[in-house]
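So, chain A:
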Amino acid sequence: MAKLKLKRHVINRDWCKGCGICVHFCPQHVLELDDQDKVFAARPQDCVCCKLCELRCPDLAIEVETEEEMIWADR
Partner candidate 1 sequence: MGRQVKFVQGNEACVEGALYAGLGFFAGYPITPSTEIAELLSARLPQNKGIFMQMEDEIASICAIIGASLTGRKSMTATSGPGFSLMQEALGFAAMAEIPCVIVDMQRGGPSTGLPTKLSQGDVNQARWGTHGDHAIVAMTASNHQDIFSVTVDAFNFAEMYRTPVILLFDEVLAHMRERLEIPSPGELPLVERLKTGVPEGVDYHPYLPREDGRLPMSDFGGVHRYNVTGLFHDMWGFPTEDPKIVYGLMRHLVDKIEHHVDDLTRYREYFAEDAETLLISYGSAARSALHVVMNRRQRGERLGLLELQTLWPFPAALVRQKAEKARYVVVVEMNMGQVLQSVKAAVERPDRVSLANQVDGTLITPTSILNILRIIQGRGV
Partner candidate 2 sequence: MATKDYIRERFFPHIWCPGCGHGIIMNALLHAIEQIGLKKNDIVMVSGIGCSSRISGYLDFHTLHTIHGRALAFATGVKISRPELTLLVPMGDGDALSIGGNHFIHACRRNIDMTAIVMNNRVYGMTGGQYSPLSGYGTYATTAPYMNIDQDFDVVQLATASGATFVARSTTYHVHEMTAILKAAILHKGFSVVEVMSQCPTYFGRKNKEGSASDMMEKFRARTVPLGSKKKQEDPTLIERGIFVDKQMPEYCEEYQKIIGRAMKDK
């Protein structure tokens, strides 16, 4: 089976309005707002690639770039 693996969070700082929706709803607390109220990935290693930040962003300002990682179930 295939599992999504994070490449990077692509953040468009010009479009981000700092509403904080992505930060609030991130299940892994990956995202934070910086001192200019723009989102950044503070803990990318914790990202589970659910893409809820991307889907809930009202400004189309964040994209979770992923690649597929093949993992083999050991059973």
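A word on the picks: all candidates are chains of the complex that A comes from, given by their letters.
The rule is short, and it goes like this: contacts are C-beta pairs under 8 Å (C-beta built on N, C-alpha and C of every residue); 3 or more make two chains touch, one makes a residue touch a chain; residues count from 1.
This is a predicted model, so every value here is computed, not measured.
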Options 1 or 2 - which one, within this complex, touches chain A: 2
Quick check on the complex: what are the chain A residues that touch candidate 2? 14-15, 17-21, 24-25, 52, 55-61
